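A single protein chain has been omitted; all remaining protein chains appear in their positions.
And then chain A:
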Amino acid sequence: MTEIQMPRLSDTMEEGVISTWRKNVGDQVSRGEVMAEIETDKAIMELEAYDDGVLEKILVEAGATVPIGTPIAVLGDGSGAAAQAAPAPAAPAAPAEPAASTPAPSAPVAPAEQGAKPKASPLAKAVAREKGVDLATVQGTGPGGRIIRADIEAAAAAAPSAPAAPAAPAAAPVVSNEDVEEVPLSNIRKVTAKRLTESKQQAPHFYLTSAIDVTELVAFRANLNERLQAAGGPKVSINDLIVKAVATALRANPAVNVSFAGDKMLQHKRIHLGVAVAIENGLVVPVIRDADRKSVSEIAAESREKAGRAREGKLKLDEMSGGTFSISNLGMFGIEQFSAVINPPEAAILAVGAARDEVQVRDGEFVARKILRVTLSADHRAVDGAVGAAFLQQLTGLLEDPIRIIA
C-alpha cells in the first residue's frame, strides 16, 4: 500500500489545493498516469502516479487545501478499495515511495540560487522561512560563512517594520461588521504578497522614466500587421514590439540583466523576459525565454498563448520561473505612467504606460506626436543609475526607430 502525499511542486509551495481528481476510488492506475490536478501557489500541476495499483482511498477531496506532505490518497492492490474492486493487479506497488519525493521542477527562484546553495543552520532556515527572508540575500557570519539565526534576525530587522507581512498580518481589525466580508487569500495572492513585500523591503528601488516618441512605432506596427495579415500571419501588438526591443536593449546592456545574490552578482547570459499578466485572482508572470533570439511574430504568438493559459491557471511552473527581467504594461487601462515593484530575484522591471497624443515642440514648431512613458525600477544593489539610464536610452532609440527592432 502506498500513501500518496501532497507533493512539493515548487520551492515556495507550502500547501496545495486538489483541483480535480482524475481518478475515482477503485480505478486502476498505472505508473505515469495522471491521478489528480493540483493547484499550487502558481499553477495547476498534474500529479502522476509513481506506482501501479488501485486508487483505494481518496483522503482529501477536490477543493480542499492541505500542507505539503499531507496524505491525500492511498494506492494499493485493490483489496482495500471501498468501491467494487477492479481486477487486482499483479503486484502491489513496491516500496512506499511517497509522491512527495517528486523532483520539483526548476525552482521559481532559480536564478538567485544558481550558485552554491547558501550554507545555513537549520534554525536559520526555519527563522528565514518564518520571517520571509531570502537566504540568498543574507551574508553568513557563522563558521565557514554559515548563515546563523543572528544573521537572519539582523536581515529581518534591517528590512523596516512589517516583518513577514503576509504570514503574520498585524492584528486585523475585528470583523464584526456586516459591511465587510472576509475573503480568504488565494495561494497566488499570498505568494504575490510575500514576494513583493520582500522585494520592496530588501531591494532598494530607484526609478528612471523616459518619454518615448512612438509615433513611428504605431505607424510601423500598422504597416507590419497589414503585411503579416496579407501573409496569413497573426498580428503583433505594441507590447510585442516593446518586448523585443527590451530584449535587444538588454543584449546591449547586460549589466541590467543581473541578479543580486548576497555576496555576489549573478550575470545572466540568457535573456528571459517575464511579461506580467493580470488574472482574476492575482498576477502571474509568464516568461518568454531567449526573447532576444525570437522574432516579433514568435514573441506575439507565444505571449498570446501563454497569457491565455495564465488566465485559465494552466501555466506550468517552469513557464513562470527563471525570468531575468520583467515588463509590466498597464497601457491598455489608460495609465499614463507608473512604477512597478521588482520581481525578485530579478534586478529590474519596466513599467509601460499608454501611448498618448501630445503636443511637442520640434524645430520651433508645435507638432502632434504619440508619446509613451516607461519607468524602469531597478535594484540599486545590482544596478547603478547610469547603467539603467544607458539601457533606457538604448530602448528609446529602438522604439523611436522601429525598423531596428526587427533588424
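The criterion applied here is as follows: a contact is a pair of C-beta atoms (placed from the backbone, for glycine too) under 8 Å apart; a residue touches a chain by one contact, two chains touch by 3 or more; residues count from 1.
In the analysis below, contacts and distances are computed from a predicted model.
**Student:** Which listed name, "cytochrome-c oxidase", "Glutamate synthase (NADPH/NADH) small chain", "Y-family DNA polymerase" or "Pyruvate dehydrogenase E1 component beta subunit", is the one UniProt assigns to the chain that has been left out?
**Tutor:** "Pyruvate dehydrogenase E1 component beta subunit"
**Student:** With the full complex in mind, choose from A:Lys125, A:Arg251, A:Lys316 or A:Arg356 the residue touching the hidden chain.
**Tutor:** Of the candidates A:Lys125, A:Arg251, A:Lys316 or A:Arg356, A:Lys125 is in touch with the missing chain.
**Student:** Kindly state which of the options A:Gly26, A:Gly142 or A:Gly233 is in contact with the chain not pictured.
**Tutor:** A:Gly142
**Student:** Counting contacts across the full complex, list the positions on chain A that touch the omitted chain.
**Tutor:** These residues of chain A touch the chain that is not shown: 121-126, 141-143, 146, 148-151.
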